[in-house]
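With one protein chain held back, the other chains of the complex are shown just where they sit.
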């Protein structure tokens, strides 16, 4: 890892991919507290960079561009790629080829810590009546979820083979506020999200860790007990928003798969091919 | 389920059996917040019904009476039956035949959600030095406990076969206050009991769930982690009552089975037959 | 237990209930090898008793009759009751009241070992794509299965409370030969059934044991590893009968619940009440 | 599925991909016993087709070609793709895009059963001192292994979402004979391989099953107990070949990762990119 | 156990070994709240005894001295012995022979409750990326840790054989304040330590219990869920001290075993023999 001195910040340079997305925008500022230089990238234009920033417009499926993007950083927060269901060909380029490109570049540049934005949709076909811990079996609820499973498997390989550590964040629903009843269970506040990234970057040794990104909501499908070594303690909860989604009597929609599985509406999607766009 | 309109309450009509018992009396008022009409029943006279109530005096072993009792309700909180050890013939009528009658009537009337008052005595022969989760094996501590195991097995069948959902509440010791040292572990405040019923009625999908009914007491024999999807968060604790039952040095009574098993004094009972009353 | 002398047989007197049924007839002869006197009972007439036999015609729901039936025996093989789905009122009398009567009589007469004919139908709603061990959760597939769950719970209580040991035999399909494709998985030969009863009677200490009654068939849904202390080693297999039920391509009937759950056709039954007979 | 009559064979038409490979050649003949027509495909020329065969030369990454390949078959044995470590770009086309193409085509054509050649290399980074059952966590030992993890995740999705059943065969080392000491543990004889495919095709319902493809070798890293419902009983063993690889005293090579992990030499490979070939 | 009367304190006489050590000094005062007489011992001089105290200077390897030390007490808190890595011969005398002497003396004097100072170093070779519950396998990180494993095994024997109950406290790092970054995870405040001893002495029945001695720190390697019956609820946390050990970027020292295993620097020690001192 690069050496840096004369600085009070623990990291010299951090890379944030997907900096232009919903969560990337939240994190962009926070990273500045932890690193002298924050390199940000996205497939879209990121606007003007702050003085401590280096902005790169990069398509993650472009191997050479990713190789340059990664050079000289101390650790990576990898939010880039597609974060909703999409045609397979697009997912393949962004989430499969792109994630491979990132890990292979990181390996060549000797980077040892990656925080990877996985998703609760890698286990979305578990029923809503079970509570999963962090070694629950993959049951992706969409092609999108399948590509996130790929990222978890790939990062496991890079850890076992090369000692590159990854924290896979199985992010719930991270928005300003919960938007529907399901999100009362899956809500991850922005503040808790940033804290989770902080724990993932600073815990001295993480191995290949999996943790659900979720606030301290009243009801929960996920138990992070086995990731207790990360020290993540959520401070927020969906409880203040509960009254916006008033309780209703259970009804016939129970038969709807979107009500039965943790993935919610994702489980109803149909695979899309590139040609169908 | 019945349709109802022009009402802000989520349920049209709820049925509460065992409404005249200790817990039934606590719950009777609360249900009015959630349903336009609360139908209450007991084997004893329930006194005058409130305007929003329908009071029925029903022996649960009377199949026809139960069939009528259940008609037209949206969900059931089934506290009825015998809740202490008793002669087997009585338990058989109230807790076995009675519970069967209730489920079969519910099936015929298309009712899809039942909250069933099971008991911690279905696992009372586990030692006090173990912590059980909600899939701990049945180890009933009394014939009463055996009949509650029956209720759990029966409701499992009705869920697997007919999709009728049940939450089995393995209720600890629900009283105004803890009455002895054991209850410092098993105490369930009335407020927490009501909250647990609320979670059981309103969680969108519960499948066949098992949860211990216990407050947030300092010591615990039960871990509700696997029922986290219900969103039950106790607010009370036995801690304020601890000083009433001052700590003593462990002594020779350790050899007493009532001290060794979670069921407490129940484990010392002897089976009673009907003829022995 | 009774003392007996001048005899090479390990038991003085064994009781076999349900001696007139399919399995009872198989076992009747075998017991004579292990006991000086074999007391046999059934609700139907058992014909003439052999010299070493004592034949009783007893309705198990008759408490007094059962009390007399049990007197003086050293151990019990309890096959009695109803072994198919049936109206609930009948099951209640034969399998619930009857089994209670038997255990309570055994307790009063100091009998310490019972072999109880439970059934694979206590777990029949587990899918055919899972392999269960002997502490798999109850998922009965019928009211019949529910009453067998009751027997398992009741016998657990009598063991924990009074030290009366029971081996619960979750019998698969015990016939001369497998009769259909499902039985290629669930087949228990008569010879293996008898061996399993032998192990259950003679193992020095069994506690409250559960074991699946199944031969060494090629495919299996059940793993008896945790009951290895019984020493049961099946010698037969359904393999020789496989060609009678030729393999077919999986087809649309996959959607049939009877194909999806271990209980087979049982899972399609509808509860019957006594009044409906 | 297609209807066929006037035939004693259980399947009308089976598709075998990768028919030109080592295992494909073994299986090609066997399938003729189970289907009237065997459609075989490979990326290389398959030579002349037998009368009961339909030979297709197909690149699995060609979506349209795969769509046609799959039309009209009753079930698929998918051995196609790359079965050794290879440059990522090649693996991506053959094993990721190719497997997606196959499943999506199968979905559109209503095919409900696929036997998928996964690999023991999905768990190759588990140590040789542990015994895995079939729900062991993914720990791929190579990029090849990562792509096989993808296939397992993808097929899980198609099962949960569309009810298409897959048996994932985590094949050990299937050759005429074991070739080195590691293969004494991982050997799968051709005869046992064919038997495993037979079980996978004919078991009435398999859900999404995982099973290790391994003979009954003396030492084992894998326990297929949870897949017992498939009825796979290996008949061969590596034991007769043991003397070819004489035991040696454990030595300094213990430190070699290839000796420490189940994946053997695979764990020493380095990722290859397409551009590096 | 001895009878005492005319006293409001639950214990007549408690024995504290190792009273002169770091933790012994903390506990010495607290015990006076729970017992009329506190007998304190150490291998070093304990200074003047308070009026309610009986001070003994005892080498635990002196069997006769220990026999006298134990006489007449109601329960024992056994902190004595060596609590750091040390030459084996010393550990053998203090921690192995000494602990045996104590248990054997306790048996002869009929003492039924011992609180044993085990150590987190019995599991110190588990990686820092795992969370252990209280039945985690022994993986001692030092000869010191091995002798604490001995104490746990020995006390298990005395419980199973003679019903003498022990709570094994796997103490983390109990100091006034955390002294380094590792202690942010392992910190046990003095107040929480005393509370844990209180729970261990007063819980009516503990069997042979194991519990980690740790405060409610943000990050945790240990889950005390299975010891919930003890009622231990830590009130302190290392969080207020976190800023003293500022987060740093993970770096090359990751390869250092002291960073990879929970035991920290202990795992780097070399066995010392007595002759080497």
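Here the chain labels run A, B, C, D and E in written order, and each chain numbers its own residues starting at 1.
Just so we're on the same page, a contact is a pair of C-beta atoms (placed from the backbone, for glycine too) under 8 Å apart; a residue touches a chain by one contact, two chains touch by 3 or more.
These numbers come from a predicted model, not from an experiment.
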{"item": "Touching partners, among the displayed chains, of the absent chain", "value": "C, D, E"}
{"item": "Of D:29, D:110 or D:218, the residue in touch with the unshown chain", "value": "D:218"}
{"item": "Identified contact with the non-displayed chain, of E:9, E:25, E:57 or E:107", "value": "E:107"}
{"item": "Hidden partner chain, touching residue among E:9, E:57 or E:156", "value": "E:156"}
{"item": "Residue among E:142, E:189 or E:204 touching the omitted chain", "value": "E:142"}
{"item": "Touching the absent chain when the full complex is considered, from C:63, C:113 or C:182", "value": "C:113"}
{"item": "Residues belonging to chain D that touch the chain removed from view", "value": "127-131, 181, 185, 217-221, 223, 225, 246-252, 254, 259-260"}
{"item": "Touching residues (missing chain, whole complex) on chain C", "value": "1, 10-12, 74-75, 112-113, 163, 165, 199, 201-207, 209, 225-231, 233"}
{"item": "Absent chain, residues of chain E that touch it", "value": "63, 88, 92, 96-97, 100, 104, 107, 125, 135, 137-143, 145-146, 149-150, 152-154, 156-157, 160-161, 267, 271, 273, 275"}
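Everything below uses one rule, namely that only the chains that are shown with their structure count from here on.
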{"item": "Shared chain contacts [chain C and chain D, defined touch]", "value": "none"}
{"item": "Same or different contact residues where chain C meets its copy chain B, judged by the half mark", "value": "same"}
{"item": "Intercentroid distance (Cα basis), chain E paired with chain B, Å", "value": "41"}
{"item": "For chain B, residues that touch 2 or more chains besides their own", "value": "225"}
{"item": "Topology of the chain contact graph, where touching chains are joined (line, ring, star, complete, other)", "value": "other"}
{"item": "Every chain pair in contact, whichever chains are involved", "value": "A-B, A-D, A-E, B-C, B-E, C-D"}
